[in-house]
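Data block below; observations after.
Heads up, one of the protein chains got dropped from this complex, but the rest are sitting where they should.
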Amino acid sequence: MEPGDFVEARRRLEAKARPGGVKLTSLTEAAGWVKDGDVVAIGGCCYSRTPLALLMEILRQERRGLTLARNLMCYEGEWFIAAQAVETVVSSWFAIGLPWGLSKVFRQAVEGGQVRYEEWSHLALGLRFRAGAMGVSFLPSLSMLGSDLMGVGSAKTMECPFTGETIALIPALFPDVAVLHVHRADRLGNCQIDGYPHMDVDIALASTTVLVTAEEIVSEEQIRSQPDRTKIPGFAVDALVEVPYGAFPHECYGLYEADFDHFDKYVAEGSSQGAEGVREYLDRYVYNTPDHKDYLSLFGAGTLDRKARDAQQLVGRG
Amino acid sequence: MEPGDFVEARRRLEAKARPGGVKLTSLTEAAGWVKDGDVVAIGGCCYSRTPLALLMEILRQERRGLTLARNLMCYEGEWFIAAQAVETVVSSWFAIGLPWGLSKVFRQAVEGGQVRYEEWSHLALGLRFRAGAMGVSFLPSLSMLGSDLMGVGSAKTMECPFTGETIALIPALFPDVAVLHVHRADRLGNCQIDGYPHMDVDIALASTTVLVTAEEIVSEEQIRSQPDRTKIPGFAVDALVEVPYGAFPHECYGLYEADFDHFDKYVAEGSSQGAEGVREYLDRYVYNTPDHKDYLSLFGAGTLDRKARDAQQLVGRG
Amino acid sequence: MSYSPAELLAVIAARQLAGVKSVFAGVGIPLLAAALAQKTHAPDLTIVVEGGSIGPELLPGRLPISTNEMRVAHRARVLPGITDTFLFAQRGFLEVGFVGGAQVDRFGNLNSSVVGSYDKPQVRLPGSGGANDIISLCHRVMVVTMHERRRFVPRVDFITSPGFLSGGTSRRDAGLLFGRVSQVVTNLGILGFDEESKAMRLEGLHPGVSVQDVVEMTGFDLLINDELPITEPPEEEELALLRGLDTERRFI
Partner (left out) sequence: MSYSPAELLAVIAARQLAGVKSVFAGVGIPLLAAALAQKTHAPDLTIVVEGGSIGPELLPGRLPISTNEMRVAHRARVLPGITDTFLFAQRGFLEVGFVGGAQVDRFGNLNSSVVGSYDKPQVRLPGSGGANDIISLCHRVMVVTMHERRRFVPRVDFITSPGFLSGGTSRRDAGLLFGRVSQVVTNLGILGFDEESKAMRLEGLHPGVSVQDVVEMTGFDLLINDELPITEPPEEEELALLRGLDTERRFI
């Protein structure tokens, strides 16, 4: 789909007859919605609320030619590069996190021309998702004006018909698939997110297909008892899977902190060795560990509980 | 300010040096921010969370030549017309509520040319506030296209540079003053709203000056304990007053239901008699009742408690 | 089985929602019709109300009288902002919308703004509210209204909510790429629009209503289908459910 093509985006949504009922399914079936060549938008931000369980399942299903869109990419981006699953990355930032420096895998892939990096400013990418969520072709902004980022993607400038000033028009992004992790949802897909909402709501509304993992599937009564906490309406969701610790070792606000020791280990044993190192890591943690519980057991006894306590302390419930 | 003039709007905001500290003040001082001729945006919607205590104080201070902007106007609009305080109403709907039919006061004022009604679609007015909140001159939409509403206000059409389709450009509205009622705030003006958020957040961010009444001023600790419930940041607020039942006899989600018996009485004794009837009502309820507690006592013993119970039942806490 | 015109309207409108997944409904007959449909022909129906309520349930005896109050929030699943609620429709999530108006013309345009001219109105009406947005943004829209000659006018005084504008492709040409007025449900019959000209067309009659009755109550030349099926009258169960919702007979 061309950037900003709200007409085609809406036609796809209308043609889809999104189911109105129960959305519960398995990780395997949920990930099965992703097709080769799709534009996949990833929720959360950097190492917060990354839908890792779903992303791992997408990797296991060996998709190819994907475009990944995420405002700040963390090491999940390295996984898709190492697995040769991604052709284009649409983002404003790609690394692992300050202490771990530049991403060697990313650098090699982009510098070598295997992966195209379409860079936007952080706000501009947010506005791309928001324009998509609003069902319009673009949103006006001052972001990116004058910078060389204007020449990278498909943003345009125009003279504002109200003020006569030059403004940037940031084109909508309508991903084929959104992949999100939330705190809780009812079986109809009404999703609640605690703490940082990041860009998940806009991503969900902008995408043709929406796949969600939730820490917990709760009763419809529970959702109805606090409807003002529901962020994503069920009618926007296609597939829903209960996956406790579905973002681990990334964090989930209030529930568990990121496991930075594992990040150190990932970088030392995997990422710092380049794509080959990452592939070895994937063999162990992803391809040979199809069940999320088995995957979690690799992090060592007590780690999950400790990270849960750390989270509670940070949000003032410790 | 011309519609869509985000440049002037931002200059006013920057020039203002909005205070960073405690925002607590009195109703009198808060209403004192409103000047003759101002564009005043009103929060809530119809008879929900209308900032009646603040609006009454603005009436007591005898402002003139106001423009009132609110997505759905209820009888507070009649008050300003009867008090000859308003020149223009910017809205998508103006009445009292279905059972009470057309507003006689409104009809007479608009049909007689004393008041100009600038009508927008409901979404378009929402987008005007949202464009203002975003600091841009307009937002694109399909709303109002083809209708005669396009000729009323200052909306424009253009050919979309991404799709070639005709789109509507809805110009930002930057009110001089926002008048809002919320559930709770800390003394710095960080505001939490339960239930329906209506358009209050966009109105707050779009306006040069923001006046807020809260049912309850709570500790900073309480706000910090649930930061994901805070809707309006303190830096957007200029004046804050604790006014329990500050929207009564309109409703406040979860706290009290609207007093429809009073609506009947208002229409029978006041509004159905035209502007003169409303002025008599204002004499009794507003001009001769400068203290909000005295005002509330006019509604009869037990009414407030009963309406609180009704509210709890509706939101499932009864 | 006796029933009021409002009950007939609500039952017929509810039947049009068979199999529908989402409906944008205002208070009164539309909300009752949607709630009735949910209990009968459309179990997966999500009701959306413009005040910002998704999936509410009606509390009998406490029916909402505005789209923005707690009564519409009762047992809701989501309470989004108003602007966001309309944007769900703009994005394409909402299938069917309900609208009404003081005037409707032969191209399905609606007027809820002014009788007379905009600047010097003879009657100033409340205004669009969400009607313009619903008719412009939902997949398809049903006009639900009493059938009166003063209401069914050749050309509305003011197009508050665009139907097919001046007919033909004029709606699409104005940039309204999606949606359409699919049906006009009245207390006399069911009307649609000619595929080409987009002129209003009588497509069905309610029990005991003649073509002549409809023509007399319509202020413009109506196209009339060759076949005019007679509506099945409201069933006992439908009426019982409806009356169980509006126990105070506020709207029916």
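In order of appearance the chains are A, B and C, and numbering begins at 1 in each one.
What we mean here is this: a contact is a pair of C-beta atoms (placed from the backbone, for glycine too) under 8 Å apart; a residue touches a chain by one contact, two chains touch by 3 or more.
Everything numeric in this text was worked out from a predicted model, so none of it was measured.
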Of the chains that are displayed, which are in contact with the missing one across the whole complex? A, B
Per the whole complex, from A:Glu165, A:Glu242 or A:Glu280 the residue touching the absent chain is A:Glu165
Touching the hidden chain, out of A:Arg10, A:Lys23, A:Arg63 or A:Arg130, is A:Arg130
Using the document's contact rule, name the residues of subunit B that touch the chain not shown here. 7, 9-10, 13-14, 17-21, 132-136, 186, 188, 190, 205-206, 220, 223-224, 227-228, 230, 233-236
Need a quick check: the contact residues on subunit A for the chain that isn't drawn. 45-48, 71-72, 91-95, 97-99, 102-103, 106-107, 110-111, 113, 117, 119-124, 126-127, 129-130, 141-149, 151-152, 157, 165-168, 195-199, 201-202, 251, 253-254, 257-258, 260, 311, 314-316
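Heads up, the rule we're going with is that only the chains that are shown with their structure count from here on.
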Could you pull out the chain whose C-alpha mean position is farthest off from that of subunit B? A
Quick check for you: compute each chain's CA centroid and the global CA centroid, then name the chain with the smallest gap between them. B
Roughly how far is subunit A from subunit C, centre to centre by C-alpha average, rounded to an integer in Å? 39
Subunit A and subunit B: spacing of chain centres that average the CA atoms, whole Å: 37
If I count partner chains per residue in subunit C, which residues reach a count of at least 2? 53, 73, 75, 79-80, 87, 90, 177-178
Multi-chain contacts only, two chains or more: what residues does subunit B have there? 141-142, 165, 167, 195-197, 316
